[in-house]
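Every protein chain except one is present and positioned as in the full complex.
Here the chain labels run A and B in written order, and each chain numbers its own residues starting at 1.
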Amino acid sequence: MIALLLRDLRLAVRAGGGFGLGLAFFLIVVVLVPFGVGPETELLSRIAPGILWVASLLAALLSLDRIFALDYEDGSLALLATSPLPLEGAALMKALAHWITTGLPLTIAAPALGFLLSLAPDAYLYLLISLLIGTPALSMIGTFGAALTVGLRRGGLLLSLLVLPLYVPTLIFGAEAVRRGADGLDPTGALILLGGITAGTFALMPFATAATLRINLR
Amino acid sequence: MSMWEYANPKLFMGWTRPVLPWLFWSAGLCLAVGLVWGFFFTPNDFRQGSTVKIIYLHVPSALMAINAWLMMLVASIIWVVRRHHVSALAARAAAPIGVVMTLIALFTGGIWGQPMWGTYWAWDPRLTSFLILFLFYLGYIALWEAIENPDTAADLTSVLCMVGSIFAILSRYAVLFWNQGLHQGATLSLDKEENISDVFWFPLLVCIAGFVLLFIALVLMRTRTEIRARRMRALQARAARA
Partner (left out) sequence: MLTVQNLTCARGGMPVLSDVGFTVEAGQALVLRGPNGIGKTTLLRTLAGLQPTIEGEVDYPEDQGAYASHADGVKAALTVLENLQFWADVYGQSDVAADVLPGGTAGQPPAAPPGGGFTPTRGRGLPSVLDAFDLDDLRNRMGGTLSAGQRRRLGLARLAVIGRKVLFLDEPTVSLDRASVSLFTDWLKAHLAARGIAVIATHIDLGLDAPELDLTPFKAAPDMGGGADEAFL
């Protein structure tokens, strides 16, 4: 299984912009927001948690359709399906690879972008923690969505339509955690619920993803 | 004959044909009686005036919006377990009806809310949950449309429906958390747990019955259409192979 993870990481790096693209998109979205809502610091500071979380969501969405599509097209997905590696494990590794190349860089870069949006000082820590806990769920749910649309040409938009509603709980709890931290309230409740969703996602989605892949490989 | 026999497409077409007109007529009757009774023969509410009467549309449609999804979930599970084609097609048929019900619920919810909140839309937990449900429906329908092979489409949409149901429930609670946190105490409640006195309750029941009958009738009718379309496809495929 680790072999698959390492292979995908290697491919992502060599594909040019593996790590950088999602990050660049994240930056662009965050930079665009003040142009949209005005530069008033008070306002920006209030909406910063939400903006950062929504931008993370969108950046995670970007590279989702590539998760399985490349393997599907060159036949390696069928070969993986007939290999000793269980498809559930493959799905998990794919999600992990996606997280390492997208979610993790986002999480690390977020505080810097929070600074651009005048995020309240108390919130930085919770921004980091919430993204750290929440972005893996985004990758795992996204992997499921990618499996659903793997055979489709231009399944990217459909993928977004399918996956974004599934992101809502994670988004709500993640952004709420940061907001509470910013207001000086206790965000633990939100963080625990966020963690619960992520854990549940990792328990359930690999099986759903594997079943979906098998259907699409028929 | 066991109940599953009725799920055979040909038999399904057979027994639904005579049943459909009855269903439509009873639905029409219930709706007519319920709505007229509710709108014209009940007193205006002390607090909310006459706009409260919109609940005769809002409550049944909201109920059906959720029940349509539940029906799709059950039908999806039946497809996955027993591979009854009629089940899969019924789920597909129910989705657009569910969408319309959701839209009616959202729209009438706004009309109800306007005099109270001064706005047609507010991000209150209930309305927001219906908005999310609307998005789930859209995704489900879009997936059906996108996949060429009918059986593959049935399989994939079934998985989506099952996974989506879990997330829909999660979203419901997340939205409660999300709104409660911001509007402590000022819940703009469209709750039907409010004390509805009997004089409102009976016409409401009739309307709900009407919507249920209408839903069943529409689903059966659309399923028949789906079966016909599928049969045409099968005949064309057979002709192409011969």
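The rule we apply is simple: contacts are C-beta pairs under 8 Å (C-beta built on N, C-alpha and C of every residue); 3 or more make two chains touch, one makes a residue touch a chain.
Not measured: the values here are computed from a predicted model.
Taking every chain of the complex into account, the absent chain touches A, B. Only one residue in the set B:19, B:36, B:205 or B:234 touches the chain that does not appear here, and it is B:234. Seen across the whole complex, the unshown chain contacts chain B at 8-9, 85, 149-151, 227, 230-231, 233-235, 237-238, 241-242.
Seen across the whole complex, the unshown chain contacts chain A at 2-4, 7, 10-11, 14-15, 73-76, 78-85, 217-218.
Criterion: only the chains that are shown with their structure count from here on.
The distance from the centre of chain A to the centre of chain B, with each centre set as the mean of the Cα atoms, comes to 31 Å. Partner chain A is touched in their complex by these residues of chain B: 132, 135-136, 138-139, 142-143, 146-147, 152, 155-156, 159-160, 162-164, 166-167, 170-171, 173-175, 177-178, 181. By the touch criterion stated above, chain A contacts chain B in their complex at residues 144, 148-149, 151-152, 155, 158, 161-162, 164-166, 168-169, 172-173, 176, 180, 190, 193, 197, 204-205, 208, 211-212, 215-216, 218.
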